[in-house]
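With one protein chain removed, the remaining protein chains of the complex are shown where they sit.
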Amino acid sequence: MGRYLSKKVLIYLITFFFAVTLNWAVPRFAPGDPISMLLSRFVVLEGGRDILESFFVKTFGLDQPLLQQYFGFWRSLFRGDLGISISQYPKPVLSIIRDAIIYDIIILVPAIVLSWIIGNKLGAFSGVSKKADNFLMPVFYFLTSSPYFWFALLVSYLLGIVLGIFPTSHAYSATMRPGWNLAFIADFFMHWFMPFLTLFLVQLGGWAIGMRNMIIYETNTNYAKYMESLGARERLIRRYGFRNGILPQVTGLAISLGTVVSGAVLTQMVFSYPGLGYLMVQAIKQNDYFLIQGCFLFLIIMVLLANFTVDIIYMFIDPRVRHSYSGEV
Amino acid sequence: MAADVILDVQELCAYYRILKGDVKAVDGVTFQVRRGEILGIAGESGCGKSTLAHTLMLRKPPLKHISGKALFLGQDIMAMGAEEFRKLRLSRISIIPQYALDALSPTKKIGEFVTDLVREHGIHPDRSFFAKVEERMRFVNLDPAVLGKYPIELSGGMKQRVIMVISTILNPELVIADEITSALDVSSQRFAATLLVELREKGIIGSAIFITHDLAILYQIADRLLIMYGGHVVETGPVETIVHEPRHPYTQALLSSLPKVGVQIKDERLEGIKGTPPELLEIGPGCRFRERCPYRTKQCEQTPVTENIDPDHSIACWHYQEIGGERVG
Amino acid sequence: ERNQTLIVGGGTWSQATSWNPLYPNCANGIRGLVYETLFAYSPLTNEHKPWLAESGGWISDNVYEVKLRRNIYFSDGQPLTAADVVFTYELARDNELTYTPLWRNLREVKAVDNYTVQFIFDSPNYQEWQIELYTRDILPKHIWENVPGEDLMVITNDDPVGSGPYKKLLAGPDRNVWVRDDNWWGNAVFGQPKPVEIVDMIIYENNVALGMLMQRTLDLSNYFIPGVPAIKDLYGLTTWYDGPPYMISANVAMLVLNSQRKPLDDAKFRRALAFAVNPEIIVERVFERMVPVSDSTGLFGGWTEYRDAQVAEEYGFWYDPDLAKQMLADAGYVDKNGDGWIDMPDGSPIDFEIIVPSGWTDWMESIRIIAEAFRAIGINANPAFPDAGLYDERIQTGDFDMCINNYGTGISGSPFSYWNWVANHNINRTHVTEGNYGRYDNQELFDLIYKFNQLPPLSDESLAVASEIQKILLVEMPAIPFWLNGMWAQSTSQYWTNWPTADNPVGYPCSWANNWQFGTVEMLINLQPAQ
Amino acid sequence: MAARDFWRRHENLYFAITNKKVIFGVVIFLSIMALSIVGPMITPYDYEEFAGPGYQRPSKTHWFGTTIMGRDVFTQVVYGLRSTLLVGFLAGTIASAIGLVVGFVSGFFSGRAPDEGLMMLTNMFMVLPSLALLIILSAYLPYRGIVTQSLIVAATAWPWTARAVRSQTLSLKSQEFVNLSRISAAPTFRIIREDIAANMFSYVFMVYILQFNGTILSSVGLEFLGLGPTRGISLGLVLQNAVNWNALHLGMWWWTIIPGLILTMLIVSLYFINTGLDEVFNPRLREL
Partner (left out) sequence: MAEVSKEPIISIENLTKIFSSGVFFREYTTAVKDVSFAMYPGTILSLIGESGSGKTTIGRMMLKLLRPTSGSIYFHGKDIAQLRSRAERREYYRRVQGIFQDPFSSFNPLFRVDRVFDMVYDVFMPEVRDREARTREALMRVNLNPDRILSHFPHQLSGGQLQRLLIARALLMDVEILVADELISMLDASTRMGILNLLVDICRDTGMSVLFITHDLALGYYVSDYTMIMHQGRLVEQGATAEVYHNPVHPYTKMLFRSVPDIGRRWDPKEKFIPEQVTMEIDEFYAENRGRGMVSVSPEHLVLMSVE
């Protein structure tokens, strides 16, 4: 068991190391100089840009040798310092991420978790009921095959503009001030609903399909046959199938939760819903090394943590894993 | 006499309906199981033994009941309503399947599995019930702690015993044991086989049908033997009679090809049976052994009628009178 | 309250992170809403409107004197006086700030009395000064004198204290919110702005902005929104003009030619290109007539005061593909190898790439049309769409044939800014960031532009130099002005009315950064709540 | 009788062509393919040409209507379909190929250093957030044609194929016929080709379908973010344009819904084929 964990940890550490290095290297060796880019957009007196340029180069340490920059990067990483954003100077990358991430979480966690729960339930239902399957399976496939942004657009247009039920953009009304009052919460919910719905529906399809196939497989296994020969009712067998079929889905859930941030980029774009996704796209468009790195690093850490958590959870919920790594089998 | 019969199978036909046609794996099978006996069913692989068990316990497509009756305590289980039949299983008629190694749901502890199963039969698993289960566990030489374990934590032999306990937990009148020893080491084989006898001795089970391709084991534990060939029953009789005075050419050939400890090739050359078993797909009438039979005649193209040589010894062969009993071994 | 809140969008693209006016990338609205300049500038009338200043003018060839208004207070209650103005400028003398270059010919900034400041120059750049007057935010000395020199651009100034009509309320990942300062000194002078709050929304895509307009959750959009002419009336959107071109012009979109590459180093060739394109098609198809075609000189708005009609008449260009072909042939550019494409006089083939940033859809469509036009006269040109970052890198390092650009061509108080962008002299460096991406090298022109800068506005001499500049630009054609990008603005009248329009020019409907002092504050003053 | 014999011999084929899901999927997929092949031939326009006035709803002259600028949506869709299919094909092939090679090598040398190394790499790529990686990768390429885009998308899509192929290889490797070939001193290459690769074919085919779908969806996402091909046209770009030019808000449903629907149906059809084939190759799932 300990061995299983240490093996996983080692893999994750190596992954982390490579990811960080890659993350550090890619922007630096790619074309596009974030500072000249920033400079060309400012209206300043002639000669003012030269002053700004030397200011930035010094501030961001881009005049140092590469290796030194690399080690410096690791050093500050361990201090929890992800550097300072160029495009949003002088805000620290970490606090930019912190401000944005909450919106990702608020949309994605419920969308993922709910779509996971409901998708699995529906998928299981579809897997055991032939009649339902004929109708549900195409629907699932349709949902999971739709590009997020396209689906988001349809939702936004239909519910927002044609029916006018929900506001089409942003996290809360312009006139609202965040606070723990009913009005704000209601307003927030209205804004939250459509992006949530989009993510929820599209992901629902995927989970349902997965579960459908799992349950068909599970209800054809020998233990299902054995139970049936011993007079178990179909409901019980289905419950068993669900329990076994859900295990691979748990991994999927963890991975989705890990990609919480990047998962919603497209939907967030369509609804101008704040979050890390848009931030990252902007950072990339503006060659903001530090912000890109920060976002990316953050994502990797999230994904690794999620995977790791699942590995641990798995040891508890699936006896097979525990044993296949302890050499008892 | 009739009161002594637990299971009375009459002219049972069950085919696999598949794309290519009907696989007549159980074709006009007639036999009885008497109270308190162990009926051994032997035959080559593919002769329909498992199909017979499935026909009695769990008919799933493509397996279809075509005709014939199976009277279990006077009631025809072929004609029984689904719910009625469901209740009958485990409590009165039960099966120990061939696939013991994966007959348990991998994510359920043994105890939970048992609990769930008996609940399906309206039994509330209280303390006294568990006391009984634990006692049975001890009876099969398993630590009752096994109930708190997952299947993966058990060895093959242990799983086999667990399955035997589960299948007989409600003291069924009839147990069908399908190839329960084939996957085991000789020592576990002996244990499992004698266990069945002990269960009967202790009155836990009424009668048993023991299916195997290994005549030597049947010799150890069965009271009567039924030899199947190509979906037909070719010979039925008390074990000593069948083993020592087989009358059907197939039984004879089968017995003479069995090696026994203490026979070396240089001393006695055993012969196999020439040719291969018939393909059961869309097979026509006639004795199914005729292709390989040294005594075949034109008459063999008609399906032989089953005749009782003794009250207890029946045979399906046109020529049994000419052949005469042959002592083997 | 919704009807006391003005919701705008289009000027802010990421969360505000700095409220420091000395840092050029500070929050949109810092200049104009929070900090104020001596003068405001109205592109509509091309006038400098006294703002903090009561008046100002050259009292001698090299001394500009500003008289400040009395009773101006910062939001912390401290008065704004000559000392603050002097402090603001001396800050740049003593530290490296973006306006430090001013001190190259500024000798002294002197407070004559509490309300009079004199700028004493060695040799004044009159034209640039025109722009400077409405660009510099006057900082409260009592606060900024405590900031160490090296931190001047670094601090975020989270709690900005300025003299302007609004104060910072909050900033989130999707919005900046400003709240009215009811004690603003200008209430008495200009009137009080109507919106109690201004919410500047960050909107990721123009279709979102349109959706918001349709839902009335946006009062003023400063996005380029395709389809506005089609649905304007349906949804009751207000634009500057009721009909084409709908928007006031804000900058010149020009095709920049890389004069370091053959055959674009040949002025004859460059000039011929100007005749090949019909900008009308671009205006019609891509912009649905929301922009006008540019004048050959590129001058528009207040700059037209320097336009020399005669030069424009004589050297201007128009759409005439046959003429373009003829001009090329005359200069020796014909199809030598018979592949259907025009070649160099020495026979080597010509193959151009026109670039705009990927995703800038209107420009992408435009260069498709331009490339098509070039191909129509036998010049092998193809559009290409590198990502924005790469586009910048390539234009700055001169790694391109042609590109569309408008970074420095925005309307200003002097055409100097335009010419200095189009033909900047500072081109001998790896990254060119001050304009003239095509690295057009003509010392005569550079000298003229420099000279123009040093001449008093609208003096005869300045007009003469301006004609000369226009002539050289037209003959040499380092960049071809094709159309005038609009000051995109669409507003809804559900909550606010009396939007500025051509018929009712009560302000400048623009929330873009650095433009609030262009008349946007006046718009705020003149807005009326609906019903 | 001969026909019957034929079907007996080719049971899987029979199941494949009688499987309702496969039929449904194939019909739709072929129709869409046909559209992409025939479409460009029958349309009188070029996809970049101003084919008529803007804002036209579907009509006889413009089957799918026109864009805001007057380009013909049908023409854009059919040309776009070509490149989208091409991207799916290329990226799916590349991703499957990488996954195949990695999975295969790693399965073949299971338990040894190359296996551990490759699996570590695979696990790394598996946990790297792919969209983020995609965005970063594509942002740093000067121009992206269909090929580069396919490469980028494939670069993040292969890991799960590698895992699947590895386990498949492992199970094939333990088949005795491989050992029989080895004790026949057959050349390693022949073993790989005839005993392993050939037997993986149907499996690989299904993996390929899934990759095809996955890569199409990823690339459409990239295209929407403006990180798609910088030249040419594709369904994703048609959609991106529709979004950028406010098609839906301006009431031009044909410009948004039709391409999106075709794209979605393309993917749906392949999923159907995949599920159907799964039932065919996996008799346990076969419809009874």
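As written, the chains take the letters A, B, C and D, and residue 1 is the first residue of each chain.
By definition in this document, a residue touches a chain if its C-beta (ideal position, glycine included) is under 8 Å from a C-beta of that chain, and two chains touch if they have at least 3 such contacts.
Note that the coordinates shown come from a computational prediction; the quantities given were computed from them, not determined experimentally.
S.K.: Touching the hidden chain in the complete assembly: which of B:H124, B:R269 or B:K298 does that?
M.R.: Only one listed residue reaches the unshown chain, and that is B:R269.
S.K.: Which subunit B residues touch the hidden chain?
M.R.: Its contact residues with the unshown chain are 44-45, 141, 157, 185-191, 193-194, 197, 213-217, 219-220, 243, 253-255, 257-265, 269-274, 276-277, 329.
S.K.: If the hidden chain were put back, which residues of subunit D would touch it?
M.R.: 111-113, 116-117, 175-177, 179-186, 194-195, 198-199
Simple rule for what comes next: only the chains that are shown with their structure count from here on.
S.K.: Any chains in contact with both subunit A and subunit C?
M.R.: D
S.K.: How far is the middle of subunit B from the middle of subunit C, if each middle is the mean of its Cα atoms, in Å?
M.R.: About 93 Å separates the centre of subunit B from that of subunit C.
S.K.: Hunt down the residues of subunit C that sit against at least two other chains at once, touch-wise.
M.R.: 205, 211, 214, 387, 389-390
S.K.: Would you please write down the residue numbers of subunit D that are in contact with two or more other chains?
M.R.: Those would be 139, 142, 243, 248-249.
S.K.: Under the definition above, what is the set of subunit D residues touching subunit C in their complex?
M.R.: 48, 50, 54-55, 68-70, 139, 142-143, 226-227, 230-231, 241, 243-246, 248-250
S.K.: In their complex, what parts of subunit A are in touch with subunit D?
M.R.: Its residues touching subunit D are 11-12, 14-15, 18-19, 26-27, 30-32, 137-138, 141-142, 144-150, 153-154, 157, 161, 209, 213, 216-217, 220, 255, 258-259, 261-263, 265-266, 269-270, 280-281, 284-285, 292, 295-296, 299-300, 303-304, 307.
S.K.: Given the complex with subunit A, which residues does subunit B contribute to the contact?
M.R.: Listed in rising order, the residues are 57-58, 60, 85-91, 94-95, 97, 99, 102-108, 116-117, 120-121, 150-153, 163, 166-167.
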